[in-house]
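Read through the structure below, which is laid out as structure tokens, and then see the notes.
Shown here: the complex without one of its protein chains, the others still in place.
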Amino acid sequence: MKEIINLPVRSIEEEEYHINMGPQHPSTHGVLRLVVTLQGETVMKVQPHCGYIHRGIEKMCEKDTYQQIIHLTDRMDYLSAHINNHAVCLLVEGALEVEVPERVKYIRTIVDELNRIASHQLWWCSFGMDLGGLTCFFYGLRDREHILDIFEESFGSRLLHSYYAPGGLMQDIHPNFQKRTKDFIKYFRKKIKDYDNILSGNVIFENRSQGIGVMSKEEAINYGVCGPSGRASGWECDIRKKYPYAMYDKVDFREVLSDKGDTYARYMVRIDEMRESMKIIEQLIDNIPEGDYSVKMKPIIKLPPGEYYQRVESARGELGIYCISDGNKTPVRMKFRTPSFVNLGVLDKLSRNMKIADLVAIGASLDLVIPDIDR
Amino acid sequence: MAFNIYDFTSFTQSIDEALYEWLPPFWALIVEMTIIGLVFLIGYAIIGLFLVYAERKVCAFMQNRVGPNRVGPYGIFQTIADFIKLLMKELVYIKNSDKLLFNIAPFIVIIASFMAIAAIPFAKGLHAIDFDIGIMYVIAVTSLGVVGVLLAGWSSNNKYSLIGAMRSGAQIISYELSVGLSLLTIIVLAGTMQFSEVVELQSSGWFIFKGHIPACIAFVIFLIASTAETNRGPFDLAEAESELTAGFHTEYSGIKFAFFFLAEYMNMFIVASIAATVFLGGWMPFHIGSWEGFNYVMDFIPPLFWYFGKTAFIIWLMMWFKWTFPRLRIDQLLNLEWKYLLPINLVNILIMAFIVLMGWHF
Amino acid sequence: MNSFYTYFADIFRGLKSLLIGMSVTGRYFFSPGQIVTQQYPENRKTLKMFDRFKGDLMMPHDTNNQHRCTGCGICETNCPNGSIEVISDRIELPDGKKKRIIDKHIYHLSMCTFCNLCVKTCPSDALAWDQTFEHAVFDRSKLTKILNKPGSSIIKDIE
Partner (left out) sequence: MTSNQFMFLLFSAVIVIFSILTVTSRRILRAATFLLFVLVSTAGLYFLLKYNYLAAIQLTLYAGGIVVLIIFSILLTSHISEKLPTAGLLKKWPAALVALVGAALCIVVILQYNFPGSVVDTEVVNVRDIGNSLISYGEKGYALPFEVISVLLLAALIGAIVLAKKRKD
């Protein structure tokens, strides 16, 4: 019997084969290429290949003034454009030690949170779509449309706003802004129940996501997985709590945490974050103080020579901007620590020995935005 | 020719007799077969086109949008436009594929669904062939379609297609059991496999009501298993677009893709008509035991209307599943079959046999 | 016995959750009044964009065909993408002073990212956003526009 077992068998490598998920594939939400090594339907290895939508934003920043950099950061993580802008503005204001008016802080916080909700809505609907529930896609987009309408009325565009400027805002909010936002909150509190009914509580969804792609707290910290994905593993990494900016130290909100660390936990953390965001908006929207929407800045901003780092909590996690200035009107070096790029790193770890369908679910639960990976 | 909307027996018989009067028997049979074939072909195309339109409208309404509304009023000509587009598209031939198998795969799929439709009674006296083993024949014939799927996936020489074909094979082989067993539950109750007799037996009440809870359980299991067998709804793993782009028909284009597409909808129609016939009485109007007056009123609604109404309802149910649920994973799919549906089914048959033995059914 | 109980409990819990999900889609199916889809080409007449919508850059002209652009070129330097080219002439005024006036204010819509910097930094408020949004054309050269109308001049009191 023993001899039979010890007979030479075909090695595992021979039975493995590779498939390219991407650059054109329905579940990668963009031009991410994953070279997946499969054995049967089990994923052995995932090698992400980035660079298909690399536009050299970091390099382009080196020839742009600080006002112009704003519109480039929109295009990194286009789903949280406002939050990216916020990071640049905070960097410049911090370096110049400019204190922005209260009104600006209020508006920035509200708009950031609206943007976070919109981003999570798009994440939710594409998550549902990746798991095969196409109807989720339309419900999510339908509700997101309300936020985009608010944005369009006040800032003039729906996706890439370039609304923040160093020292304040491009223009004041529209008079309808407060009313529309309150209407949206009322509307969305009703609709988010649909989200729970159609996906969160569904037995198929629970089986597809529970226990899939489990990431422990240590792994999250080691890989630097930030944002909702990191918090789902129990890592308290919310920049809004740890290094508060704008109004976040004055509003009352809960840092949503979970200790499961699986796909379902990442899902629930984001769903709960939408509720928390609505709570933040509700606290601020009626109390926006009167005042100027911007402080007077010099037409050409020159940062004092030195190195600066500014982080904000974008919808996907910690967005850090590292900037070296030599005193000129353009930075010498701009480096973006984008959350999607860091979160992508853990994809291989999480999806090993999972099924190919789980790879799609895990990828969706990490909420990757491909332009954010490539910059 | 006597034409009666409630009973087609005399109508079809008179055609048959007229043909045999005019022609020698051999040619009469050939002409008759051609007529039946043409009728089915036309019906097939119409039903297929209608179902595609219905699916798009139903899913649109469930997704809170309007759906096709560009071509014709309410977009009713949308599928015709789509079909013309598919006809005119280039047929892509893939290098290093097995061309013969690649080309016959869609035909196998569509022929399997075509053979199944022959045994289904649309109204009294309106069926192509009335086997004494009708239900078994349908199960036998629908099981052939998977061969086309497997061939399509393998001969495309594409890894996605191959995975899709594998999934589809495992899925259909295992879910065929549940389909068969749930129909067997009703065969135990009915005591016959002939479709016409099955329908006639339901003149005093549909089997789903006559057979107590076991019949209801069998109906639910049949719905789930048949949805899986037609590669639809939450069980569309073979063509899971978010994982395998388009699964086994990734490499197909033009009219060959249209065959797969049409076959999917026709399989859905066939499965729905079997469910309607076996569980909901087929073309038999809604009758309640001995309520003469009520039954008399119900008889005024023509059987074709009843038949298509019930089938449409079940198709709508299947669309409802598809557009609500996320997709299962392959191991969960097999778990559902082997851990839940099959044991429940077996116990269900036992209970049904017991009920029939004790004469507790209506 | 316990596993027997959980087996059936799982089935019924699962069925219930599926029915809850179906109730959502079913509700929408039976209430087509909730459809929010915009019937775009049909509603073109009634479709009104928001005032602040950034569709297309334009230079407002008044009834005398006069605009407010001095040709200073600040918009050109502020534009991050080089989508604005200001071509200006120097003309000699009757009193001997030299003055810069605008010849062509060229705007490449194809390169514009709608960042609003030109409008914001213009010292004489000569630029504004138009609310048109149907930009699709068959020829790329049609996306290059000259914003100042032919024969237009600058409003007198702007310096």
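Going in written order, the chains are labelled A, B and C, and every chain counts its residues from 1.
In this text, contacts are C-beta pairs under 8 Å (C-beta built on N, C-alpha and C of every residue); 3 or more make two chains touch, one makes a residue touch a chain.
If you're wondering where the values come from, they're calculated on a predicted model, not measured in any experiment.
Though it is not drawn, the left-out chain touches B in the full complex. Listed residues B:V52, B:V109 or B:A165: the one in touch with the omitted chain is B:A165. Contact with the omitted chain, checked across B:A140, B:A312 or B:L334, is made by B:A140. Among B:G75, B:G153, B:G233 or B:G247, only B:G153 touches the chain that is left out of the view.
Checked against the hidden chain, the listed residues B:V71, B:L86, B:I104 or B:I255 yield one contact partner: B:I104. Subunit B meets the missing chain through residues 25-26, 29-30, 96-98, 100-101, 104, 131-133, 136-137, 139-141, 143-144, 146-147, 150-151, 153-155, 157, 162, 165-166, 169-170, 173, 176, 193.
One rule holds for everything that comes next: only the chains that are shown with their structure count from here on.
Farthest chain from subunit B, judged by C-alpha centroids: C.
Separating the centre of subunit A from that of subunit C, both taken as means of CA atoms, is a distance of 25 Å. Averaging C-alpha coordinates per chain places the centre of subunit A 45 Å away from that of subunit B. Shared interface positions of subunit A, defined as residues touching 2 or more other chains, are 135, 142, 198-199, 202, 204. Annotation for subunit C: residues 18, 21, 24-25, 36 touch two or more other chains. Subunit A makes touch with subunit C in their complex at residues 64-65, 67-68, 70-72, 75, 135, 142, 145, 152-157, 160, 162, 165, 170-171, 174, 194, 197-199, 201-204, 206, 299. For subunit B in complex with subunit C, the residues that touch the partner chain are 58, 61-66, 69, 320-321, 323-325, 340.
Within the complex formed with subunit A, the residues of subunit B that make contact are 59, 62-65, 159-160, 163, 166-167, 234, 236-237, 240-245, 323-332.
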